[in-house]
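Sharing a structure here in structure tokens format.
Yeah, one chain of the complex is gone here, protein chain that is, but the others are all in their spots.
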Amino acid sequence: MAILETRHIVKQFPKVLANDDINLTLQEGEILCLLGENGAGKSTLMNVLYGLYKPTSGTIVLDGEEVEFSSPRDAIDRGLGMVHQHFMLVDTLTVTENIILGSEPGSGPVIDYKTARQQVKELSERYGLQVDPDARIMNLSVGLQQRVEILKALYRKAKILILDEPTAVLTPQEVEELFAVIRTLRDSGVSIIIITHKLEEVKAIANRVYILRRGRIEGEREIADVTKEELANLMVGRSVVLTVHREPHEAKPEPVFTVENLRVLDDREVEAVDDLSLTVKPGEVVGIAGVDGNGQSELAEAIMGLRPATSGRILLRGNDIEHLTTRERINQRISHVPADRQRFGLVLPFTVAENIAIGYHDRAPNSRGLVLDYAGMEKQAEELISSYDIRTPGPLAPAAHLSGGNQQKVILAREFSRNPDFLLVNQPTRGLDVGAIEYIHSQILRMRGQDVGVMLISLELEEIFALSDRILVMYEGQIVKELTPAETDEREVGFYMTGGKERSA
Amino acid sequence: MITFDFIVNLLVATIRLSTPITLAAIGAVICERSGIVNIAMEGIMLIGAFFAAIVAFYSGNPWLGLLAGIFFGAIFSLLHAFATVSLHLDHVVSGAVLNILALGLTRYLMVLIVGHPGTSDPIPVGLSDYQFAIPVLSRIPVIGPMFFNQTPIVYMSFVLIILFTWFLFKTKTGLHIRSAGEHPLALETIGVSVYKMRYLGVLVSGMVGGLAGAYLSIENNVSFTEGMTNGRGFIAMAAMISGGWHPVGAFLAALFFGFADALQVRFQVFKIVDLPEEVFIIFPYVLTVIAVAGLVRKSRPPKAVGTDFMIERSED
Partner (left out) sequence: MNRTYSTALNAVMVVLGAIGSILWLGATFRSGETYYFWGIWLIVAAAGVYLVRYTLENGRDELLALVRKSLRSVVVPVMGIVVAILIGGVLMAITGYDPIAAYQALFYGGLVRNWHISVLNAAPLIFTALSVAFAFKAGLFNIGAEGQYYLGAMGATWASLYLGLPGIISIPLVFIFAALLGAAWNVVPAFLKVKTGAHEVITTMMLAHVARYLSPVFIRANGGDPATSLHPYVTFEILENNMLPSFSQFMEHANYRVHTGILLAIIVALVINFLLYKTRIGFEIRAVGENKDAARAQGISVGKNIFRALLIAGALAALAGFNQVNGLDHKLFENLQAGYGWNGISVALLAGGNPVGVVFTGLLWGMLDAGGQFMSRTTQTPSAIVEIVKGIILFLVVARYIYTAISQWWKRRKQKQTTAVAAGQA
């Protein structure tokens, strides 16, 4: 029995047709997957379902009845629950407070906290989602936070649960746990929609899958009847090269970059990098694999001089650089592609040319003495726009007008054109579509081919495996294991990522 | 000269002088907790002071003046709410503009209604005439005269501190307001309107700010003078920051500034040190700078304060 149906849903934004005539059904008690790459329109569709967006046209049918949601409140009242990719949790409040938010027990204005805690406890026991009701969200791990999000939906008696990229922030082990929870929910009568771009997960958990591409449904399949390759092709629309081909490349013997016994504190004065050492040789890609929050950002910041190290050494070409400022390190030819491109990588209101110039804006061709040389800046930008195939109206277009992929290309153009000896790349393809990912991967490998030492930090194991010559697993601020892609697989890396220790035979 | 009486006197004056700051500060706490920066507090207080004095004068009833102060403070704050929440204007800019507007408006209305700029005519009956001592409690040494023998608005401020704390941490709406300032999107996706919460936050600060202004003109004084707020709105912001965005903390910080103010007056009057009077007058301002510098590190503002929140709900 179809519990949820969308009929001819269209959602038009000013410049983008995000959803184009979407017809799908969700059967009661099934686990349905919505597959598509970044930018396909999956999240827009879910937000329409959840009442956050009004569809430009089309209808939603719930339990056989046509419904119109003017706000998430309506959707919630009708039994829809959503777990967003970026959690909707208030850090400073407790688990209980977050779960009951908007539906607080208690007559009159006062909140009945006692009943609330009781209810939360019962709920978490019933579904096997153990969590401390009085803990503050900011002190919880990502996996636990996700549990709170699911409990939020269950607290409101959701009969349909929508999960948006639920595994993006989880380790392989946590993914297994999540899947177990999902199956339990399904068995207790909840119908589930999972939005994802990960093919293996689709195969692992879903009954059926819809493939979305550029806002349209490209296909619908029963999981049992379809192969990963078929799914990938439908997702991207052409034969997909699932990974970029990494030629073997001989790295130079002398390391260009070394970290020795580094210790770094995070914002809460807790040790985030704990006696960490590593080396990077010219011409190799060293991939740092790890779950988000194990010290990778602090390590990157310390390397770039954005965060002080409490002890340890950082060496570039054999020279200590801990005492150098960020500007001086950049002058020493370290390049950095930061994780959050819009926050740390670009000044969005500035033009493409200015964004390419920044960091080197105090020298030719960007300035002559104290005065800026806009002609020189533009010329350089034009050259780079052409060599990096950046789609932009021109060098004077504000960076904010570019798509995510092109913004990232601007950053690459800037950083790579400085001929670095050492390149630090952090989450280079987050949120980008397959085409952009392919391009960026090939550029990174090109730098590798030019004997640049590359350190890649990524949360995507696929990416780590595709690009790295060596894989270092980072857990709780330390490198706990070194592997090569040839001799290991994602399961094993995931094992170390979650703190697994080698068993001594 | 530093007698026991002098000290009690000083402490009572501290309460008196800190009251407008307390009121403005706890209002600002609610406002900022909902996510809106309210620099316009200075202007709101001025508007409240003006209308309180005018209405009290022409009606002969200071209580009506009190209500007028609250009412017009609220109305004026609606402008700020509209500008920041619905028009998505920068909070600080809107606040600054409204302060300028308040100055101009009060000056114009002064000339219009009273006939001349400067200071309005004194009201016959002020709220200070309604000072009363609570039996028994006011006999307690030191604490008694400080807290239990005061004028009406001062008593109201005590009640409001407790009320606001209870409201913020024990009620549903209070939880919603706090969420609106920390993670508005989370609140919106649960179906509670962030816009409504922010309007509420600003409105509350408008009412209490108007009350603070009324205190200045008809309880602590008997008339309205142009610009009589004199920076107190900003000191209240500093008190809010020093107080960790908590009503009780803001109250304690406001007491601190009130103390400095009371002290400064006594230094002047008793010529304890021989310096031009202005040196003493500036003391509270300097103190504010020090306070904001020293304490900002420790207290953390609501995460989403000052940031705009926009709903993509329309069909484009």
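Should a chain be cited, it is by its letter among A and B, assigned in written order, with residues numbered from 1 in that chain.
We adopt the following convention: a contact is a pair of C-beta atoms (placed from the backbone, for glycine too) under 8 Å apart; a residue touches a chain by one contact, two chains touch by 3 or more.
What you are looking at is a predicted structure, and each value in this text was computed from that prediction instead of being measured.
Which displayed chains make contact with the chain that has been left out?
Even though it is not drawn, that chain still touches A, B.
Return the single residue from B:Leu10, B:Leu64, B:Leu78 or B:Val92 that touches the missing chain.
Of all options in B:Leu10, B:Leu64, B:Leu78 or B:Val92, contact with the hidden chain holds for B:Val92.
Which of these touches the unseen chain: A:Thr115, A:Thr227, A:Ser277 or A:Thr325?
A:Thr325
In the complete complex, the non-displayed chain touches which residues of chain A?
Within chain A, the residues that touch the unshown chain are 13-16, 18, 38-39, 41-44, 46-47, 52, 84-86, 164-165, 195, 304, 306, 325-331, 336, 338, 342-350, 354, 358-359, 361-362, 367, 370-372, 398, 400-401, 404, 431.
Which residues does chain B use to touch the chain missing from this display?
Spelled out for chain B, the touching residues are 39, 79, 83, 87-90, 92-94, 96-98, 100-101, 103-105, 107-108, 110-112, 117, 185, 189, 230-231, 234-235, 237-238, 241, 276, 278-279, 281-282, 285-286, 288-289, 292-294, 296-297, 308, 310, 312.
FYI, only the chains that are shown with their structure count from here on.
Can you name the residues of chain A that touch chain B in the complex?
12-14, 50, 52-56, 71-74, 76, 82, 84, 87-93, 97-98, 101-104, 106, 109-111, 152
Provide the residue numbers of chain B that touch chain A in the complex, in ascending order.
Against chain A, the touching part of chain B is residues 170-173, 175-176, 178-179, 182-183, 185-193, 303, 312-316.
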